[in-house]
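Note sheet for the following structure.
Note that this complex is displayed minus one protein chain, with the remaining chains in position.
Right after this comes chain A.
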Amino acid sequence: MGKLKLYFSACLVVFVLCLLQLQFDYSKLWSGLFKLGNTISLMLPPDASQWQYVLSAAIESVQVAIIGTVLAIVCSFFLSFLAASNITPHPALSWAIRGICSLLRSIPTLIWVLIFIVAVGLGPLPGVLAIMIGAIGSLIKVFAQSIEEVDEGVIEALRATGSSWLGIVIQGVLPCALTALLAWCVMRFEGDLAESTILGTVGAGGIGYELSHAMRGYRYDQALFVGIVIFVMVFSVELVANRLKLKMAKRL
């Protein structure tokens, strides 16, 4: 109990120090509230006049998310079996893949897209690459986790038949882990779609570009329309994804 108190007071001290150090101007909060109200009134009613551009950009975002996620799923699928500690051909290989994944994850997608824009220029391609790299980093990790949860007995039984490594993996491990892997794929696509909408703000194509374009031109009413489209897009994908996940859970 004494220790808990000590930790708590330490956290409190750190928090207060941060607050003091940053020297917020609290009067701005108040004036900001009015500015925000003003901006919101500029947003209404939403302006859908540019709908052709917005919709085609939205479709581009979805396409970027689909291609990036699918490519990532394919790469991660193969690599995760090498990374899972229970069936990896060599522990060093598992560590190497996991290490690289941590590195990929530690760099945010927005930074990846800037790197790829420098490499391959503006447009949807750097967006696809950035989404793919980010998704690979997290998918290999979660795929490997699901593979590691597969019953050790099944692996042992197939090993005892004299099966090759590939035989054990595809005939034994895969059927056991498949629903979990599919659920991760669906979840990853949800996240990637949300990310692909942002990527356009830095020039990687898609609906994000429309958003930043409207904001820079102070067309807040157009920006709101773009926002609504993004919301409908992400929300409907989530609805479908939840349905899919429920179906998968039933098959378990």
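Here is the rule we go by: a contact is a pair of C-beta atoms (placed from the backbone, for glycine too) under 8 Å apart; a residue touches a chain by one contact, two chains touch by 3 or more; residues count from 1.
By our rule, contacts and distances are computed from a predicted model.
Participant: What does the UniProt entry say the missing chain is called, choosing from "Phosphonates import ATP-binding protein PhnC", "3-isopropylmalate dehydratase small subunit", "Ferredoxin" or "Cytochrome c biogenesis heme-transporting ATPase CcmA"?
Facilitator: Answer from the record: the omitted chain is "Phosphonates import ATP-binding protein PhnC".
Participant: Of the residues A:G127, A:G172 or A:G200, which one touches the chain left out of the display?
Facilitator: A:G172
Participant: Out of A:G2, A:P45, A:P91 or A:G162, which residue would touch the omitted chain in the full complex?
Facilitator: In the full complex, the listed residue that touches the missing chain is A:G162.
Participant: Counting contacts across the full complex, list the positions on chain A that touch the omitted chain.
Facilitator: Residues of chain A in touch with the missing chain: 151, 153-154, 156-172, 175-176, 178.
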